[in-house]
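One protein chain is absent from this view; the other protein chains keep their places.
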Amino acid sequence: MKRVQFSSPLLPYLFLAPQLAVIVIFFYWPSVRAIQSSFYLEDPFGFGSTFVGFDNYLGVLLSPEYLSIARFTAIFTATVTFFSLALGLLLAVKADAVIRGNAAYKTLLISVYAIAPPVAGLIGMMFFDQHIGPFVKIAAFLGWDMKVGLSYFDTAFAMIFVAVWKQIPYNFIFFLSGLQALPASVREAAAIDCRSGIKRFWTVIFPLLAPTAFFLLIINVTYALFDTFGVIDVMVKDKAANNPITLVYKVYMDGFRGNDIGGSSAQSVILMIVVFVLTVLQFRFIERRIHYT
Amino acid sequence: MATIEIDKVSKIYHGNVPAVSEVDIRIADGEFIVLVGPSGCGKSTLLRMVAGLETISSGTVRIGDRIVNDVEPADRDIAMVFQNYALYPHMTVRENLAYGLKNRRTPKPEIEARVAEAARMLELGPYLDRKPRALSGGQRQRVAMGRAIVRQPSAFLFDEPLSNLDAKLRVSMRGEIKRLQRRVGTTSLYVTHDQLEAMTLADRLVVLNGGRIEQIGRPLDVYHAPASTFVASFIGSPAMNLVQGELHGSKLAIGPALIDLGKAVPTQGAVTVGFRAEDLQAAAPGGTAAEGGSMPLRVDYVEELGSQRLVHGMVGDQAVTVALSSDATLRGEMPVTIPIGRLHFFDAESGRRLPWSSAEPHRTATAPDLLETAR
Amino acid sequence: MATIEIDKVSKIYHGNVPAVSEVDIRIADGEFIVLVGPSGCGKSTLLRMVAGLETISSGTVRIGDRIVNDVEPADRDIAMVFQNYALYPHMTVRENLAYGLKNRRTPKPEIEARVAEAARMLELGPYLDRKPRALSGGQRQRVAMGRAIVRQPSAFLFDEPLSNLDAKLRVSMRGEIKRLQRRVGTTSLYVTHDQLEAMTLADRLVVLNGGRIEQIGRPLDVYHAPASTFVASFIGSPAMNLVQGELHGSKLAIGPALIDLGKAVPTQGAVTVGFRAEDLQAAAPGGTAAEGGSMPLRVDYVEELGSQRLVHGMVGDQAVTVALSSDATLRGEMPVTIPIGRLHFFDAESGRRLPWSSAEPHRTATAPDLLETAR
Amino acid sequence: MHRTRILDHAVLILGALFLTLPVVVAFMTSTHEAAEIHSKGLMLSPGGHFVETYETVLTRQGGFTGQVTGARMMMNSFILGIGFAVGKIVLSMLAAYAIVYFRFRFATLAFWVIFTTLLLPLEVRIMPSYEVMSGLGLINSYTGLIVPLLASATGTFYFRQFFKSVPEELLEAARIDGAGPFKFFIDVLVPLSKTMIAAIFIIMFVYGWNQYLWPMLMTTDERFFTLMRGIKQILQVWIGSQIPDYNEAFALAVLAMLPPVLIVVIFQSWFIKGLTESDK
Partner (left out) sequence: ATNISWWHGMAGRNGEVINEVAQKFNAAQTACALTPVSKGTYEEALASGIAAFRSGEQPNILQVFDAGAATIINAKGAVVPAEDLIKEAGYDFDRNAFIEGVRYFYADSDGKFVGMPFNSSAPIMYINDEALKKAGVEAPKTWEEFEAAAPKLKEAGYIPLVQAQLTWQFTENFFSRNNIQFATNNNGYDSVVDTKIKATDPNLVMMFEKLKSWADQGYFAYYGAGWNDNQKPFEENKVALWVGSSGSFGGLQKTAQMPFSATFLPYWGSIAGAGTNSFIGGAALFAMAGKPAEENKCVADFFQFLTSPEIQKFYHQATGYVAITKEAYELAKSEGYYEKTPVAEVGIQQLMLPAGEWSKGYRLGFYPQIREIMEREYGRIFSGETTVKDAFDTIEREGNELLARFAKTAG
């Protein structure tokens, strides 16, 4: 940490106490409860529970339905991450390149950042409404009979579309500030060394942006996994049916809506493990992350 | 290799105050030109216009016999060394050196040969596979130089390439750059705000002030005949003493001192008088001024540099610094003399050099000429 | 005001290599001590131990007659000036100056008086209500100084306070620091890696190398009688020429040159010979060596500094630099002479100074003494 | 260097349209009548019912108690957003201060205890969290809405990164100037962190404002309903067997996005700065 630090027997604990208290009560306690419940089969009303060992886990992992949701989650996460990163980067690079109107573009492009996922979902839902959705009309014009809510593919498309839409500004902001933090002279050196802008981008600028891109990759994966809950909840209109959903939504469906505490707890724990692995990877990379200054 | 012609070049940022105004410089093939001036005087802007990194507001830049105003930087056939080196942090030294060549579709074996040659010249062999962050400042600087050399461009452009180095390294890298440029003979435009660097490196130096050229000339010419008080105070260390004087006939009054110039000068009345610290001598106390005027100096403080001592004091109410050899005796109040021939006169208002001035603009062959014979 | 005694102080980071080893320095009341040495030699570590910002691994530090090893920095009655000034960016200059006093519960009127006094001394009056970011580098430096002064501490500690300034400003701030310290008379410990700063500022300088003291002494003593090749090459610019020589009786062989020392020296065989660039003179071609030995110099390149020229060349296969006045004539191959009395000998292995060495360790009153009389 | 400008602008304009058009459409649509939207779909032009619709949405007394007006929900959203942001900043600044500026035995442990919370979003542990909350009697209270959301380390993480970038010498100078841990924190660190605090405030405010699932679960008392809850309510109509008041839905959506969007847009420079400072 710092070269010089205070040393005091009590103060650091005092400063940490509020945060730790909140975390222990509202994070660790519930998390431990979740792990505990995952080994029990519980009556919805909490009248009794039976220890079932790993049954809940087996039930989940052997269910083809769960596996197909897992598969969709993976695809959804990969697609949302890829497109929101790519588009965010594209816009950031362009905004970085223009001088005139730079501020206006910036403002327009980040304005959507603050929109809540359910609001995004609501707007998306209207855009993809089977009867009045303008996007559906455009698609029909192109010969695509879009049936969001009925066709698995179309619904997935709409969800991904909205999730990407919502996330672009975030990536845009980070990429833009990442770009602007790059030493101007390195970019100029590249301008002298390489005529093709595209080649320059891939050989010099992008590698230098790698730390930002990596950071964003993690953020976007987390976003796609968890924060899209609101988007999905709104877009499936309360009826998952054969619409695609993600693992978190499934936890919610089974636990909250279906009152299957044990099963959903097991799913929570599985998610915890997935996120844990992701985080370990993240820390590993961050440790190894190149400091380009 | 090529000539560079900078013709009435100006740069105006955002329709505002001009950063560079109507600059004209003709750089001969193989010449080493140093742009020098205080911070913000437009040195980098000018250099970057030549490089193509900055648009030219008006005027033309010609490299060889091509007008390059609208040519992409990569197509100008120049190489540039940046102050912070601008090495590609994610590439090894070898890749850094080869990058520009690869983009130019130079054949592989040739790239390898040129990289090897540059590495040999700059003694970078052992570091070729390291990334820049594993190099010391001096080594990075050498890689930056190497990156310019491998390209074998028509011209080198340097923007304060040494200012991130510590004093000792700066001195030795200065020598290296000079030797290297002599060896490859590439036309060079070099920016620095360090007058010592400018003096030692330049074939000709260009002193910039507020976006305009204050003086162009060979280093010693500039040193010995600065065109203005600005140049006089900028070139040379310690800076030339500049004091207010009064000319009456053939007499020059500086505060309490009255100096006989021997002959009348065209200008009369108030002038700015300049003389260099090392041209002043301590007069024997009570002795008469030898071949120059004598001024009483109240010593304020002394800086011992080992090889010499700088005596800071006041003549009347004007600060004057005298450089004495380290074995000269000092007293609290001492007369100093100045050879008449070493006095410079400047217009009190405009600061421009007045025609009557130190008789001997330069006395010996300048360094570059000498060097030709020395090798 | 107080004395500072540093007694067998060592610092070992993480049970590893020592950063500072058994350093002893006794600083007299009001004395200005400069710690100088290359990067990483432990200067800052030592200073920070005195400040209380770093724990002391062994040894004791005494300020006045109090052992302060376990005293909080704030209670040591010292003030420190940092390289990057460490001004509080959100406070005005006035608040920056007053902050330390306020924490000490100094009465308000006194704070105001002291701030006003410091502002006057440092000419900070017009900037008192500005925030640091609205100040130039030199002004920031002065605020940092002011923050130290208002506290009226027993000692000032400076850690490279000038190295963030540009060359010109550095020279002038150097003068200011010196004058200020004289005026307030506060014991000072000053860290720099710039030998020129060390020479000009120090009453005594301490040359550190690898965490150990290489030499302590008055600047000119160190300059004229460096205790080792390390000191010899570190103090003085250009650095002292150090070449391999061979002593046979009263003869000294340096490459092709044979120099008669006049009398035999205690050491024989291989030695390192040192001589300063400015002690060398150009001999008239074909003329005989005057009172010293003559060496043939093959000129490599020349640096024109205006006031003098540095001639870089080779004697045999060893690099030698000669400082000549700017009107000396140059040739590609020229003999240079060295007064015998200005030769330094060092053990070829250990680099320690050998007893027989240049006769005159110092020749005149040193600057501080002079200054006392000069005021 | 300057050739591709037109293409650049084209891409940017398309991007800006892509991102903002839906929002514009939402706004325009909200100014039409429900029946018109129902039959004609989304609108691109203003509809002239702006005042009525928004007045209704803001002031119509919904719910049983008549206390669920749009304005009330908006106020609750504000309380949640601001309460959360302020709480987060206070807690995490203190914790980050302890971690960065103090030497103590369990520093590493504390670090890990705090940072593992980055692992698991609330959605995943929503059921047990709810139980814990009701066990503590915090259902239907602003405390219950706000405090559990604080149980994550993002703020601490940002502040830790920021504190690490504060020049070491400032602490050293302050110590020599006689500042203890409290003084240093109040006199130096807090004022220095202003931009960072502003940026985190914005991020956290948006986060708090946008909370969806948690307030839905945590409030049964209409007085605590937030805008997101209101939107959920409207959405329900969509699902069921009645016609939705599209205009009101969009008006509410516009109201729900307006404050955070305005804050982000107005303070974008702080925001961007804060984001980058905390990135590394």
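Per-chain numbering from 1; labels A, B, C and D assigned in written order.
Please note the rule applied: contacts are C-beta pairs under 8 Å (C-beta built on N, C-alpha and C of every residue); 3 or more make two chains touch, one makes a residue touch a chain.
These figures come from a predicted structure and were not determined experimentally.
Student: Considering the whole complex, which of A:E42, A:D96 or A:E188 touches the chain not shown?
Tutor: A:E42
Student: Out of D:I79, D:I139, D:V190 or D:L258, which residue would touch the omitted chain in the full complex?
Tutor: The one listed residue touching the chain not shown is D:I139.
Student: Just checking the interface: what residues of subunit A touch the absent partner chain?
Tutor: 41-50, 59, 65, 129-131, 147-152, 237-243, 253-254, 256-260, 263
Student: Touching the hidden chain in the full complex, which residues of subunit D are there? Just list them.
Tutor: Considering the whole complex, subunit D reaches the absent chain at 35, 38-39, 63-65, 127, 130-131, 133-135, 139, 216-217, 220-222, 232-234, 236-245.
Going forward, only the chains that are shown with their structure count from here on.
Student: Subunit B to subunit C: how many Å between their CA centres?
Tutor: Between these chains, centre-to-centre, one finds 27 Å.
Student: Residue numbers in subunit C touching 2 or more other chains?
Tutor: Answer for subunit C, listing residues that touch two or more other chains: 53.
Student: In subunit D, which residues are in touch with two or more of the other chains?
Tutor: 1, 172, 175
Student: Taking the complex as given, what residues does subunit A use to touch subunit D?
Tutor: Against subunit D, subunit A makes touches at 1-9, 11-16, 18-20, 22-23, 25-27, 29-31, 33-34, 37, 87, 90-91, 94-95, 97-98, 101, 105-119, 122-127, 129, 131-134, 137, 165, 168-169, 173-174, 176-178, 181, 191, 197, 211-212, 215, 222, 226-227, 229-230, 233-234, 237-239, 248, 251-252, 255-256, 261, 264-265, 268, 271-272, 275-276, 279.
Student: For the complex, which residues does subunit C have touching subunit D?
Tutor: So the residues of subunit C in touch with subunit D come to 48, 51-53, 72-74, 78-80, 82-91, 99-100, 103-104, 147.
Student: State the interface residues of subunit C toward subunit B in the complex, per the touch definition above.
Tutor: 39, 166-168, 171, 174-175, 178-179, 182, 193-194, 196, 199-200, 219-220, 223-224, 235-239, 276-278, 299-310, 312, 323, 326-332, 363-367, 370-371, 373-375
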